[in-house]
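Below is a structure I'd like to ask you about.
Every protein chain but one is kept in place in this view of the complex.
Each chain carries a letter (A and B) given by its place in the written order, and its residues are counted from 1.
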Amino acid sequence: MLAVPVQALFGQLLIGLINGAFYALLSLGLAIIFGLLNVINFCHGALYMLGAFVAWFLLEKAGVGYWPALILSPLAVGLFGVVIERTLLRRIRGLDPLYGLLLTFGIALMLQGLFSNWFGSSGMPYEMPSQLLGGQILPFMVLPNYRVWVIAISLVICLGTWAIIEGTRLGSWLRAATENAPLVSAFGINVPRMITVTYAVGVALAALAGVLAAPIYRVSPLMGADLIIVVFAVVVIGGMGSIMGSIVTGFILGILEGLTKVFYPEASSTVIFVVMAVVLLVRPAGLFGKQA
Amino acid sequence: MNARIALLLTLALPLAARAEITGKVIKIGVLNDQSGLYADLAGQGSVAAAKMAAEEFGGKIGDAKIEVVFADHQNKPDVGSNIARQWYDVDGVDVIVDVPTSSVALAVSQITRDKNKVFLGSSPGTSDLTGKACSPNTIHWTYDTYALAHTTGSAVVQTGGDTWFFLTADYAFGQALERDTAAVVTESGGKVLGSVRHPLNTTDFSSFLLQAQSSKAKVIGLANAGGDTINSIKAASEFGIVKGGQKMAGLLVFLSDIHALGLQTAQGLLLSESFYWDRDEKTRAFSKKYAQKMNGRMPTMAQAGVYSAVLHYLKAVKALNSDADGKAVVAQMKKTPTDDPVFGKGTIREDGRKMHPMYLYEVKKPSESKGPWDYYKLVKEVPAEKAFRPMDKGECPLVATKTGAVTPK
Partner (left out) sequence: MTEAVIERIEARPVSQRVPIAILLAVLVLAPWAVYPVFAMKAVCFALFACAFNLLIGYVGLLSFGHALFFGGASYASAYAALAWNWPPELAILFSTAVAGALGLVVGTIAIRRQGIYFAMITLALAQMFYFFCLRADFTGGENGIQGVPRAHLENTYVMYYFVAAVFLVGFAIIYRVIHSPFGEVLKAIRENEPRAISLGYKTDQYKVLAFVLSAALAGLAGGTKAIVFQLASLTDVHWGMSGEIILMTLIGGIGTVFGPIVGAVFFITLENYLSQLGSWVMVVEGAIFVICVVAFRRGIVGELARVLKRPL
């Protein structure tokens, strides 16, 4: 145990929040997709990677910078998501959800393999946008501006998405379709289209996280591979039932991981799994989940 | 009468000697990472280097052709050992070269010994290859972790960096790097203020770097490799570590990593290598020839090491006129001193360690660089005897101990 001064601890907490922001964004997308499609989107990590690569591609080949990429990349990857849903996921609707897991796992392998071949696995650098360079000089550390930006934008997107789903009519259709799709379509709502759009939105969220990650974590083909497993654990802990649950759990676990890095750094890669095992034994439905 | 028989016998010996090149082909297998983390450090570049060495002999020795094959071990010891086994058993490969990733190198060294072939490790780091795991069929070329630790550790302390903090990858290799370097730092009169262990393949180093920063050590030692090193350096640049006055020392960094990072991010980094393309006339000439084959890329020390190793191997095979007995070829290689444009003059020790000087470099600032690949400025040269571990300290069973007894293999 280090004798950590309170101020340094605060710095570590802030950093933990950043990881939490990524966990929250990604588990939000996963929860949305699972809620409506009953599909565990294993390729979420690969699409996060795709989002980062699209941003890199835009910068390298088209000179399009970070700010437009924040919109363009999720759009592009969302469109790709539409293609995946229409051509592949639709064919296994109604089957055991485990097939969805395997199908998306296959898609993830293909994406990761292709990009590994084209770019090698050490990854490409992505320049930080100049407006966000530098940092705030706090008494205990230099807090890079970019990291503050990541936390802020993630909070905005997460809370905004939650507000849309819980507060608007579209959101209520979505929630209703999760419960009883045939009944909702009997009301004249185009359920298949809603499903496609939902998948695209969930995937776009992953891509957005990828663009946010590009300047600070190298853009590499396997950047999503190990991350996705941690996000799965986050989602199991939070309970898949609630959107707010996945957001909150994401941030909390990010902070927890950050604290572990201070006090017991070697365990920081496994702490989330340990928490998952404990939560499962004590409260199988997850912290915010509805009882199955 | 006896003298005449003896004379006849000695005349008959060359005829009786089984001088043979197996299969009439000298097959060189370049086994490394073709698609992953170490593809730039070795990869196809090593294959090109091996081919360059073969060309020096005109592509054949006597009437036996020299062939170069390659395969991707994906940095996994089981993939690497399977390829090695199949190469030796089925494909008639006589010598395996390169093999970055120490875990694979150890496995390949073992199999090479079992099958009595030759292994020339140009890329792996572990100093165990000439220590506990030494073998009469293996020669460890280019560098090892002990030499890196000693060069970087001692030379940095001597130039003023006497307080250290380590960022260590939490696995055997990283811990060994930290241990070796810490020992050297303390020996040279420096102090280790602390260390933090991070999980392997960490993407986010901010937390660990914060701790390094608050230690106020003059030097932050990166006891990690590959992606972890790159990510550490990146994060350090983001958090203004170097600007804040602390120096970063990479304990296992290659030219290809600096090329990938860019000078803006990597400037000021201290590192050791045994080869740099711009060191002298000979290395420049060699590197120019290499660059022509490799799209303008300059060779890393691993790739240059492959050239040097294959060259010396072929010389030995030519002298023996045989590649069948791995132990014999290695013994021949140890008998002959080495001389090539890459490392200059050198020797190979009984424990399989290739000896040549090591160099401490500092990465230039962008303003100091005249063009791509002009990245290093020399800080110090460390002679071979000082850089590499003394032979009697390695616990290599092949080496006669001080009492004169040779421990059985």
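The definition used in the following text is that contacts are C-beta pairs under 8 Å (C-beta built on N, C-alpha and C of every residue); 3 or more make two chains touch, one makes a residue touch a chain.
Nothing here was measured: the structure is a model prediction, and the numbers come from that model.
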Touched by the hidden chain, restricted to displayed chains: A, B
Touching residue (missing chain; options A:13, A:75 or A:92): A:92
Option from B:200, B:291, B:324 or B:398 whose C-beta touches the chain left out: B:200
Residue among B:89, B:187, B:280 or B:392 that touches the chain left out of view: B:89
Sole residue of A:64, A:102, A:164 or A:244 that reaches the chain not shown, by the stated touch rule: A:102
In subunit A, positions touching the absent partner: 40, 88, 91-92, 95-99, 101-103, 105-114, 116-117, 121, 226, 229, 232-233, 235-236, 240, 266, 269-270, 273-274, 276-277, 280-281, 284, 292
Touch residues of subunit B, complete complex, unshown partner: 34-36, 71-72, 74, 76-79, 81-83, 85-86, 89-90, 101-103, 106-107, 110, 170-173, 199-200
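Just so it is clear, only the chains that are shown with their structure count from here on.
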Touch list for subunit B against partner subunit A, complex: 35-37, 39-40, 170, 196-199, 201-204, 206-208, 210-211, 213-214, 226-227, 230-231, 234-235, 238-240, 244, 260-262, 265
Subunit A residues touching subunit B - in the complex, by the definition given at the top: 8, 11-12, 15-16, 18-19, 116-117, 120-123, 125, 128, 135, 140-142, 144, 146-147, 216-218, 220, 223, 226, 258, 261-262, 265-266, 268-269
